[in-house]
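Here's the structure we're looking at; comments come further down.
Here the complex is missing a single protein chain, while all its other protein chains stay put.
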Amino acid sequence: MARVLVGPEDFDVGAEMAALVRGRTDIGGIGCFVGTVRAFSGGRDLAAMTLEHYPGMTEHAVARIAEEAEQRWSLLGCTVIHRVGRLVPGANIVLVLAAASHRQAALAATAFLIDWLKTRAPFWKCEEFAAGGVSWVAARDEDDAAAGRWDEAGA
Amino acid sequence: MARVLVGPEDFDVGAEMAALVRGRTDIGGIGCFVGTVRAFSGGRDLAAMTLEHYPGMTEHAVARIAEEAEQRWSLLGCTVIHRVGRLVPGANIVLVLAAASHRQAALAATAFLIDWLKTRAPFWKCEEFAAGGVSWVAARDEDDAAAGRWDEAGA
Amino acid sequence: MTVPVRLLYFAWLRERLGTAEEEVTLPAGVDTVGALLAWQRARGPAAAEAFASATVRCAVNQEFANDSTPIASGDEVAFFPPVTGG
Partner (left out) sequence: MTVPVRLLYFAWLRERLGTAEEEVTLPAGVDTVGALLAWQRARGPAAAEAFASATVRCAVNQEFANDSTPIASGDEVAFFPPVTGG
């Protein structure tokens, strides 16, 4: 059963990883991804990035994505934390952890989790520029393509 | 310039990641892999795993692998820590961190780093069984295949 | 034969419509997402413009939906742009 959190609070990668592996001796590898706010977007300086979401549906959608990863790769542990609200450059946005017997499963599950979070969980990013003005981030075809590669074989 | 450490000391994933990103606002994603000692191998219980290495050559080989990753994926930060000596089940063996502007580069570099560490750095694992006896771990064809996929396109 | 539903809007759709949420009673026959989108476009100029884009996505009772997904009394129906989290 994955640990799933959606909220404004920051996360502590070391503490989350320690909690995932504590007392376990069946884990051979832990894959991890942390997404952070960049200070530039399309050549413009960012003041902040605000993440809107769909309360209720979000937690459910993220939990299902995590469950899918747990099943596909027989994960021994899985954590997904996604922040919402206004975040400044350098801030953490998302944490994915996947623990498995072997590294291939841990790393594939990590990539899958972030690919599906980007395309199948109801979050929307709004950029706030240093020079003023805001802009909703457009979905990218390459993110859909990255998510789509998990549709078939599931490797 | 990557941070490379080879030695018996354990590492602190949270502290290493914090050091990698501190003060940076150009990073969009950090990929991470932690390898740990499993308590079972080939159906037998392990008491410990001892990692032997080639002092001098190891640091050099690991640094070159990290440099290759930094160049291929334009990494904004890279850390590789590999432990040596006798490690008990549950203990950390290896840490890989790769920071980049975007997630694809961070995750690809992470996979590359661990694949090449397994096949191109002079470490050898010796298993010590709970029921007595020791055995050197044999290299696996699938690790060579995993490392080989980075030889061509370098995707 | 009218159908009361709860409508939610997110991101730029919420901003363009100037509302995050409303309760409406749909006329008989508006019983799929496709029919509800057509009904939205006929509500007025602002709605017509907001729902003109083929990129508008929908969830019914917090599950991603498509044009043929049925809509029934009491449903929660959300409209939003393609997601961009992660």
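A, B and C label the chains in the order they appear, each numbered from 1.
The criterion applied here is as follows: a residue touches a chain if its C-beta (ideal position, glycine included) is under 8 Å from a C-beta of that chain, and two chains touch if they have at least 3 such contacts.
These figures come from a predicted structure and were not determined experimentally.
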Point to revise | Chains shown that the absent chain touches, full complex | key: B
Exercise for review: Decide which residue listed in B:42, B:56 or B:132 touches the omitted chain of the complex.
Suggested key: B:56
Revision key, fill the gap. Chain B positions in touch with the non-displayed chain are 35, 51-54, 56-57, 60-61, 82, 93-94, 114-115, 117-126, 136-139, 143
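In this section, only the chains that are shown with their structure count from here on.
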**Study point:** Euclidean distance of C-alpha centroids - chain A vs chain B, Å
**Key:** 22
Check your understanding: So how far apart, in whole Å, are chain B and chain C when each is placed at the average of its C-alpha atoms?
Key -> 49
Exercise for review: Compute the distance, rounded to whole Å, between the mean C-alpha positions of chain A and chain C.
Suggested key: 27
Revision key, fill the gap. Note: chain C residues in touch with at least two other chains are 86
Check your understanding: Counting only residues that touch at least 2 other chains, which ones in chain B make the list?
Key -> 103
